[in-house]
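The other protein chains are all here in position, but one chain of the complex has been omitted.
On to chain A.
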Amino acid sequence: MEITLTHYLLVGAITFCIGVYGVLVKRNAITLFMCVELMLNSVNLTFIAFSKYRVDLDGHVFAFFIMAVAAAEAAVGLALILHIFRHYRSLDVDRASELRL
């Protein structure tokens, strides 16, 4: 059985939807963040799969930039989480429902 582009796209879609479910269900800010990372990763997989089957490296470059943005987002987001935890003594995102501290 030959593995085609469709297989890789379906794996990407399944993991993306698991990430969406986690973002909707989880109330812990850190776990929610991990689900966002999961979604970014499955998009990367889609980019790289298209890149191989088109014999074109542009998808790799896109995935590279997505990884750089994810690293920056993780750094700033975790600093925000630290601040929220200091203020509310909890990581529940429902408690941090106001913009002002």
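Just so it is clear, a residue touches a chain if its C-beta (ideal position, glycine included) is under 8 Å from a C-beta of that chain, and two chains touch if they have at least 3 such contacts; residues count from 1.
Throughout what follows, contacts and distances are computed from a predicted model.
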When one chain of this assembly is omitted, its UniProt record names it as which of these: "Sodium:solute symporter family protein", "Cytochrome C oxidase subunit IV family protein", "(2Fe-2S) ferredoxin domain-containing protein" or "NADH-quinone oxidoreductase subunit J"?
"NADH-quinone oxidoreductase subunit J"
Hey, which chain A residues sit against the chain that's not shown?
1-11, 13-22, 24-28, 30-31, 33-35, 37-38, 41, 44-45, 48-49, 51-58, 60-61, 63-65, 67-76, 78-83, 85-86, 90-92, 94
